[in-house]
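Can you keep this structure in mind? I'll have questions shortly.
Omission of a single protein chain aside, the complex is shown with its protein chains in their original locations.
Up next is chain A:
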Amino acid sequence: MATMVSSAGGLLAMLNESHPLLKLHALSNLNALVDNFWPEISTSVPIIESLYEDEEFDQRQLAALLVSKVFYYLGELNDSLSYALGAGPLFDVSEDSDYVHTLLAKAIDEYANLKSKAAESSDEAAKVDPRLEAIVERMLDKCIMDGRYQQAIGMALECRRLDKLEEAITRSDNVHATLSYCINISHSFVNLREYRHEVLRLLVKVFQKLPSPDYLSICQCLMFLDEPESVASILEKLLRSESKDEALLAFQIAFDLVENEHQAFLLNVRDRLSKPKSQPSEAVQPVSAVPDTDQQGNATASEDAQMTDGSGNVHEADPIEATYAERLIKIKGILSGETSIQLTLQFLYSHNKSDLLILKTIKQSVEMRNSVCHSATIYANAVMHAGTTVDTFLRENLDWLSRATNWAKFSATAGLGVIHRGHLQQGRSLMAPYLPQSGAGSGGGSPYSEGGALYALGLIHANHGEGIKQFLRDSLRNANVEVIQHGACLGLGLAALGTADEDIYDDIKNVLYTDSAVAGEAAGISMGLLMVGTASEKAGEMLAYAHETQHEKIIRGLALGIALTVYGREEEADTLIEQMTRDQDPILRYGGMYALALAYSGTANNKAIRQLLHFAVSDVSDDVRRTAVLALGFVLYSEPEQTPRIVSLLSESYNPHVRYGAALAVGISCAGTGLSEAISLLEPLTSDVVDFVRQGALIAMAMVMVQISEASDSRVGAFRRQLEKIILDKHEDTMSKMGAILASGILDAGGRNVTIKLLSKTKHDKITAVVGLAVFSQFWYWYPLIYFISLSFSPTAFIGLNYDLKVPSFEFLSHAKPSLFEYPRPTTVPTTTSAVKLPTAVLSTSARAKARASKKEADQKATAEKSSGVESSPVTSHAGKGKLSGDKDGDSMQVDSPTEKKTEPEPSFEILTNPARVVPAQEKFIKFLEESRYVPVKLAPSGFVLLKDLRPSEPEVLSLTDAPSSNASNAGGSATTQQGSASSAMAVDEEPQPPQPFEYSA
């Protein structure tokens, strides 16, 4: 007869009965019915509550449970939770109902909240309700029991229960996977730096307990914890082992560490590796590529080790020491960054695909007298060829170049530094003609080119300034012209990035105290660069001087410098940020925005975002507002998908400064991602009514679209055409024209082989890149700072290395259509001339091919003529060579000529040869072939990867980036077009030939 009660009134009435049994009966029935009758029961809650509070009543817990449920239905989760706690064991954690789920979530939240509060105030966690703790623990145990380790880990992390975290990890089925999961979430979800360190320390502990430790991950963690000793000891252990594989692993670790660009840490690790104990060490020491300038302190320590060891086992097998010594040289080379820089340089040089025609078009369309566009073209050229060492364009246009005077000359010279970035060995000789002559001080060169050259040296040696520091210091001391001081300060800051060298700091401080506006500005920035991320008290000193000085330029430089010092310090920086953001001076507030951006860079910290948004809409100064919005880009770059959403409203602001900031914020955080939302947000801004907003949007768009091919997003092509249109348009404003020129430079940056990346593959911040972009965003005030963007470029390459750190020929698969990731087609004919010469050759592919061929020939001729006596253009010759090799291995895959493309369907995969360009979007398609001779030590789709040789007996074929290596027998013969002397020089150096210096001073 399925009768249902229609009301809980009767039971509620029964609660008022005096007999306890009746009350119990009512309570238990109500508890069963509460899901349906909570609205009725809610009116009687006071009665039930009084039952719970009645000490005499023996079913208080049942009453509590009932009240808790009613409150849950009423949405009063706090009350509900406190009564659920009162219900004690009656509250069943394993029950599968909405009520229990919700309350559990609530309980865990509450508990996590209490725990983190307790941790913050450093009180003992005595205040936490033991009942609450019991519930959470019950939940955690249940998760672990049920094998839901990820949940357990998440909860344990949230609740700061490291003991439970450890338990969850060690008890999981796949400890390695769980650990890497754990590392991931501790980076992305643990907001407090201190706590994250605790977690990482725990992880390292767990890692080390494992039978087969994952050294790659351990070292990453240790780097975060800044513990060079442990890393060094691990590396040493691996290096000393018999097996080659372990040594390979050590190299791989070293490469991975280098990728994070933490110069001070790397140097520390390098210096801590103990020296080999036998003879080879002496032989080896001088060869060691890096001059050990600051190894004094360590030398004694290693000597001690040497003595004790030497006395102990005299007859230790020499071969072991010898191999160790040999490996040590290699790893030191890697750790100092030289190996990777050199390989990168080779890669960028050999794969350079920059399109000189674009530059030519720009050059022709830019009005001669317009110096802004003139220097913008120089900037674009530098960025386009960043790190490739290809300066053909400059050479071809010496006349045109000589129009650059004063500061334009400064930046033109500095541009060479960008082009030759990473050319550590020859950097100085390259720049020699422009450098201030020693002694005389005022030699023949203008101070502008001398200052620029010093700046260029800094750019070449950015973050790897061991070798050049001393020279730059001397130059700084000898300089008395403020322009040279300016260049020297910037250069020194770049070279000594993050080393916190006291002596250098003092030198720069002396420059600052001369109170000259131009030099002081650079000094301020330079101090920041030097002290990046140290949070030293120097910031106070700088702040004090910023208040003292009258020069806005100096204040601005210092403001940025102060911001740089707190890079990545998160909460530690809060006092300083507070101090700066409350300052009277808008320039310091502006610095405060940068401080917020850098201290919380890549954390997506809610507090920081909130503060920035607040300033973005409330500050009185446009500069501060613009910067606040821009800073959002830095805070959010770890979650690029978020940024367009957050700034979308701001991008429609009435205030052009805010719009500009929004554009750059998107540009910074979504750089290189080609994110569709980002492009959609920027698109309307590129045709904004205000010229500088257009400029910002164009630059930002280029940053977002760098290395995105037209095949994956058609808007890339449209954007390229838009840029061309703006550049060719006579009536366009200078500002946006400059933006378009820069944008075309950034879009094809580094010979189309680099992208802008602020995070390394292991999700660590790349300090150089972030700092580079932060200073770059200052170009609003000072154009030469544009070059800082080159710091954020990272090559998109897969470079496989064998045990000798050479590049063996090795093939792997990219499981995607080649057209998705191919280089953009070179522009065929400059549109200006096409209108005249080839009016009919519109869409015929054959005509286009012909035009291209003839163009190339013409180019070749032109270069040969122009630079007679100098080596002929390497670009063209190598382009040809690249094609040859492409044809050789790609008879089935590589569809090169456009005519074939029409007929054959596009293959769905592509074989890439080591070293290869692998753009970020392509990474997920990379597969390693199974029957291949080499096996990667770490399954990474890009970057430097050590390869294990499975057939070591066979002779290795070294596929060379470009310059033939010494043991590959003058294979340079293929480059017959080059002059004999040049090719032989290259064979020795394994480096592209340094171009001959040229003078352009008018």
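One rule holds for everything that comes next: a residue touches a chain if its C-beta (ideal position, glycine included) is under 8 Å from a C-beta of that chain, and two chains touch if they have at least 3 such contacts; residues count from 1.
The rule is simple: contacts and distances are computed from a predicted model.
One chain of this complex is left out of the view, and of "SWR1-complex protein 4", "DNA-directed RNA polymerase III subunit RPC3", "PCI domain-containing protein" or "Type II inositol 1,4,5-trisphosphate 5-phosphatase", the protein name its UniProt record gives is "PCI domain-containing protein".
Of the options A:G10, A:P39 or A:G147, the residue whose C-beta touches the omitted chain is A:G10.
Within the complete assembly, A:V617 is the residue of A:V45, A:I329 or A:V617 that touches the hidden chain.
Residue-wise, the contact with the chain that is not shown comes from A:L22, picked out of A:L22, A:V45 or A:V93. Even with one chain removed from view, chain A keeps its contact list with that chain: residues 1, 3-14, 16-19, 21-22, 25, 29, 32-33, 616-618, 649-650, 652-655, 658.
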